[in-house]
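These notes concern the structure reproduced below.
Left out: one protein chain. Kept in place: all the others.
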Amino acid sequence: MDLTPRTSSDNAPLAPRKRNRKWKYVAMLAVVVTAGGFIVSQFLTSAIDFYCNVDEIGQRAGCGPNRRLRVQGTVEQDSLKSGMGSTTFVLMFNNQTIDVRYNGDPGGIFQECIPVVAHGQLVGDTFEANRIEVKHSNSYSEANPDRLAQSKAEQCSLLAG
Amino acid sequence: MNHAGFIIATYGVTFGVIIGLVVYTIKQGRNLSRTVADKDKPWT
Partner (left out) sequence: MNTETQTFKGVGTPATRLYGLMAIVALGWVFLGGLFFTPEDAVQGDAVRIMYVHVPTAWIAYLAFIVTGVASACWMIGKKHSMGFDRVAGASAEVGVLFMAMTLLSGSLWGRITWGTYWVWDPRLTTTAFLFVTYIGYLAVRGLGGTAQQRARRSSVIALLAVLEIPLVHFSVVLWRSLHQRATVLSPDGDIKMDGIMLFTLLFGVFGFSVLFAWLVSHRQRIMAMQDAQQTTAIDVAVAERLKEAQA
């Protein structure tokens, strides 16, 4: 039995509109599946770059030269130098250090005594980075110029491990 | 305020979307309640 509502002109367009709506949701599902696949593939591609702490360079399997790496550490105090379009600094973790060179200005809240992740490759003793991401800690405190120098030094020594 | 554009964009979008959704919900509720019998609205 055909039960399509056709009682009044108000209800007449209800059925075709509903069919269109169903196709809209089918299309939405197709987009969702594609987006899900894209997200997973991007994550896996990104995971190919090995993630190493500074003290793992040359120690842990995969954290050596001739491959792209992500190196995590804290920018050592008084090591940051900028000029001629490049930025150089010393990255430290667990009292181990590595020199890092980056062509450009890292941006974000990049500064000394802050943890960063450098993407790039080990060339000799220097890590040549082509991307710098700044990590920020999970602690939040009011900015106070009097305490700033002291807390920076504390943060540096704490984060250096 | 540093990075004012980013911060204002965050607050503008968040609160704008919330206000928009609240207004849409109230209007949709009022319009629908005109067409539905009271027995189907147990909260009234």
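Letters A and B mark the chains as written, and numbering starts fresh at 1 in each.
Going forward, contacts are C-beta pairs under 8 Å (C-beta built on N, C-alpha and C of every residue); 3 or more make two chains touch, one makes a residue touch a chain.
Just so it is clear, the model here is predicted, and its values are computed rather than measured.
Colleague: Give me the subunit B residues in contact with the hidden chain, please.
Modeller: Within subunit B, the residues touching the omitted chain are 1-4, 6-7, 9-11, 13-15, 17-18, 21-22, 25-26, 28-30, 32-41, 43-44.
Colleague: If the hidden chain were put back, which residues of subunit A would touch it?
Modeller: Where subunit A meets the chain not shown: residues 1-7, 11, 14, 18, 21-22, 24-26, 28-29, 32-33, 35-36, 39-40, 42-43, 45-47, 51, 72, 106-110, 114, 117, 132-144, 147-148, 151, 155.
Quick note on the criterion: only the chains that are shown with their structure count from here on.
Colleague: Centroid from C-alpha atoms only, then distance subunit A to subunit B, rounded to Å. What do you get?
Modeller: 33
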